[in-house]
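Excluded from the complex is one protein chain; the other protein chains are retained at their positions.
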Amino acid sequence: MLFSSLLLGALHAMVPLTMTATGEILSERAGVVNIGLEGILLLSAFGAVVGAEAGGPLAGLVVGLGVGAILGLIHGVIAVYFRGDQIISGVGINILALGLVAIGIVWQWGVAGFHQVDRALRIPHLVTPLGSMSPMVIVTVLLAALTYYLIHHTNLGLQIQAVGENPAAADAAGVRVERVRLFGAVYAGALAGLAGAYLSIDWLATITRNLPAGRGFIALATVVFSRLNPFLAVVGGLIFGFFDGLGLLASTSREITQVVPYQFIQMLPYVVTLLVVTGVIGRARFPAASGQPYRRE
Amino acid sequence: MPGSSVPRTGAPGQRPGPPAGPVQSDTWLEMRGITKVYPDGTRALDKVDLAAAKGEIHGLLGENGAGKSTLMKILSGILPMTSGRILIGGREIALRNTNDALAHGIGMVHQHYSLVPTFTALDNILLGRGAPLSGPARSAARARIKRLMDDTGLYVPLDVPIEQLPIGTRQRAEILKTLDRNVSLLILDEPTAVLTPQETEQLFQVLRTLSRGGTTIILITHKLPEVLALTHRVTVLRHGRVVGTRPTAGATAQDLARMMVGAERLPAVKERRPQAIVEPVLRVAELTVLGDGGTPAVRNVTFEVSRGEIFAIAGVTGNGQTELIEALTGLRPAASGYAYLLGQPITGVNPRKLYEMGLAHIPEDRHRLGMVAQLSIMENSILGVHFQPRFRRAMPGTLHWGRVRKYARDVVRRFNVITPSLRTPMRSLSGGNQQKLVVGRELSKSPALVVAGQPTRGLDVAAAATIRDLLMDMRNEGRAVLLVSADLDEVLALADRIAVMYEGEIRAVLERGQFDRERIGLLMGGVGDGPAAG
Partner (left out) sequence: MDPRPGDDQAAESSGAADRRRVVRDAAGTAGQVLLAAALGLIIGAVLMEIAGYDWTRAYQGLWLGAFGDPWSVADTLASATPLILTGLAFGLCFRAGYFNIGGQGQMTVGALAAVVVGAYIPVPTPVAVFLVLLAAGAAGAVWSLTPAFLKATRGVHEVISTIMFNWIAFYLALYLAFYSLNDPQSAERTVRVLPGVRLAPLLAGADATAAIFIAAGIALALYWLLWHTPWGYEMRVAGLNPSALRYAGASPVWTINWTFMLAGMAAGIAGATQIIGRPPTYALYGDLSNLGDLGFDGIAVALIGRNHPIGIIASAVFFGALGSGARMMQIMAGVPLDMVRIVHGVIIIALAAPEVWSIIAKSLVRRRAARTEPVSAQAPNSPARR
C-alpha cells in the first residue's frame, strides 16, 4: 500500500519535470536555453484553469499548451532573431509570469493568491493496479520517446543538432538556422505549457502564484542529469519526482510530521536535486553553441 | 535543379602540371557592380565586377581584408549584398540564402566552421539535403556518395565523427559535401591554408579533374604560386575594389604581388645583426604535454633558445604547437619533462610569476587570450601586469588610473597603435591595431624571452611587417624569441634556427643557411627525419 502510493506519487511528480525537461532538451540541442521554464509552467497552469473552467479539461490542456508555446515563441524571437541574452530573457519571463498570474487570480476569481480547481474539471484518471493514475504519465513517456526519435532519427533532428553544435556550418549547408532554433524554443515552451496545465488541472488541482515551486528549475537540473537524452530525463524525473512525491505524501501524514518537521520533508526534493546534480555532472557534453546567438559575420 | 552534374570522368591525377588548355571564353557567371556596406558603415566591397567561363579555374587574389571572402559569401548566398547584380548564363538570379545558391548550382567550401564536429562525414554531407537518418533512402545516399568518392578520388571514412579526422580529410569531406549538391560552380576559400604541400598537390589534381568536367571553380587565396600553378585567370582585389583581371599564362608572381599589395609596400624584414654571445635563455628538456583529449599533444620535446636568437617552430597548425606554447606560458601543465627560463623551472608556474621572471607572451589567439574586446585600450594595456606596484596607489593597493593612462599612451605611441582615444573599446580597432597593442604591451615588459604565437596571422601586410620588425628588434637587442608560425615565409625570413614540429615531435632543427623550403615542407607533412633534439 505504502509502496504503491509512493510509486504513484513518484510517477505523478515525474510528469511535470520530465515533460518540461524533454522540451528543453530539444531546445538546448538546437542552442536555445530557457531558464524561464518556471514562469512558463506558472502562466500556463493559470491559463489551463481558465480554459478548463470555460470548456472542460481538454480545453484546459490546449490553452496551457498554447500559452506555453507563445511564451516559448517570445523567448525564441528574442534569443534567435534579436540575439538577446537568453538568461535575461528567461528571468524576465519568470517575473512577468509571476505578476500576470498573481493579478490574474484576483481578476478571475476575486481571491488573493489561491484558487481550488473543481474536481469535475480535472483530467479523468485511469484505473490501474497501483491506483488511479493520470493519463499524462503515459503521455509524458510517449513524448520523451517521440522527442528522442525526432532528434536522432529524422532529418529535422539532424538539423536541430547541427544548429546547436555549429550554426555556421548548418547555415552553409542550407539549413534555416533561425527557424530551426525558433522551433526548438517553441517546442520547449509548448511542452512546459502542457506540464503547467497538468500541475493545475490535474495533479495539484489548484492555482497559486507559487504553484510550480521551483519545478521549472528542477526540470533544468533534470536536463543536466539527462545529458540531453529524453529517456534519461524520464529516469531523472522519477528520481526527483520520488522525493517530491515523498514530500507531499509525508507532509500530509501526521505520524511522519511528528517525527520530522514538515519543513524538512519539503526541503527534500531540493536537497536531493543538489546532490544528484553535484554527483552526476562530470563530463556531460553540451552543444558547442548552446545559449549563444548566431550571427552571420 | 538547374546546373550541370558532377563530372564522372576517370580517376584524378593523371595529368598533373600546368593548367589545362584555354577554356572557351564566353562568360557564364557574371557579378556586376557588387557593393557591400555593413550595418556599421564599413564598405567591404565597392562596385566589384567578376566574370568566369564554364570550366574555368578563376583565382581571386588579395590581402587579408581585401574583400575576397565577402564577395564569395555573397555569391554563395550567405551574405546579402547592398547593391549589384549576379547573372548566370545571362539570366539574373536572386540569392536570399545558401539554398538559393545551391539551387543555382553554386556551392562554397569554407575555410573554417562548415562541418559539425560531432557529426560523421556522412551526416555532415547529408545535412540540409533532406535525407532521412535511417532506412533505404540512407543506404541509397551512402551509395551515391561512395560513387562520388570513386569519381573524384576524394576518399573519406564516412562513419567517423569529423572531429576525429585529420584536417586534410575534413577538407575532403567538405568538398564532397559541396559536390554532392551537384554544383556547377565550386568556390574554395583558402583551401590550402591548413594542408601540407603534398596534400595541396592532391587537391589541385582533383580541382583540375573537376574543371575538365565543366565545373567552374573560384579559388580564394593570397598565395601567388597557387594562382600560377592552377588558375586560368585571376582577379585581384584590394581594399574592396577590383585592381584588375589577368590571364594567368603570361602573368608573373611579381606582377600579381604588385597588384595585390601596391608596388611600394612589399614586406621586408629588418637587418639581422650578428650576436656574439650564445647563452640559453629557455631550456626545454624531454617535455611532454597532454592535449585536451588527454593524449600527448607534445611528445618528448627538447630544445634551447639562446639570447639574441629567433628560434622558430614551423609546422602545420594542430601538431602540438598550441599545447607547447601553453605549457611554456603557464596555461597548461606539463605531463613530464622540464622547462627552464634563465635557469628557473617554469612548468606549472602561474603566468603572473612568469611575467615577473621575464616572459612576454604574444598569444596565438589574441581574441581569446590576449585582450578583452569590450574593455578600453587603457584597460587592455595592463592585462597581466595590472598587479604590478607601478600601477597601484600606496593606499590599499588600488589602481592608479593616471599612471595606467600614461603607460597606455606610451605604448600606443611607441607601437603606432591607431586609435581615436585611450578609452576606445578594443573591439573598435582593426585587427592590426589590436595586435600592435598586444605586442606593444608584451614587448614593453623588457622581457628576456618573447613567446610569439602566430603573431601576424590575419593582419594586413603593413601591420604584419611592423610586427616582424619588432620581433627582429627584440632579437637584435639580445633577447630570446620563440616564434611559432604556420606561415613558412615568415619563418624563413625571421628565424635563426627552425624546428619543424609534426604530431607533437620536433622532427628536425635547421640552422640558418641550411634552410630548404622543400625539405621543410616534407618535414611538415611527416616525411623524412625522425625526432630530433635541438
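Descriptive notes on the structure:
Letters A and B name the chains as they come in the text, with residue numbers starting at 1 for each one.
One rule holds in what follows: a contact is a pair of C-beta atoms (placed from the backbone, for glycine too) under 8 Å apart; a residue touches a chain by one contact, two chains touch by 3 or more.
Computed from a prediction, not measured in an experiment: that's the story for all the values here.
From the options B:62, B:128, B:296 or B:363, the residue with contact to the unseen chain in the full assembly is B:363. Annotation: of B:97, B:111, B:430 or B:444, B:430 touches the absent chain (contact as defined above).
Only one of B:383, B:448 or B:492 touches the chain withheld from this view, namely B:383. When the whole complex is considered, the residue among B:119, B:303, B:355 or B:502 that touches the unshown chain is B:355.
Seen across the whole complex, the unshown chain contacts subunit A at 35, 74, 78, 82-89, 91-100, 102-103, 106-107, 112, 209, 213-214, 217, 220-221, 224, 261, 263-264, 266-267, 270-271, 273-274, 277-278, 281-282, 292-293, 295, 297. Counting over the whole complex, subunit B has residues 37-44, 65, 330-331, 350-355, 361, 363, 367-375, 379, 382-384, 386-387, 391-392, 397-399, 401, 409, 412-413, 416, 418-424, 427-434, 460, 462-463 touching the chain that is not drawn.
Going forward, only the chains that are shown with their structure count from here on.
A straight line joining the Cα centres of subunit A and subunit B is 45 Å long. Residue ranges on subunit B touching subunit A, taken from their complex, read 70, 73, 76, 78-79, 97-99, 102, 108, 110, 113-119, 123-124, 126-134, 177.
Those residues of subunit A that touch subunit B in the complex are listed here as 152-155, 157-159, 161-162, 165-166, 168-176, 288, 296-297.
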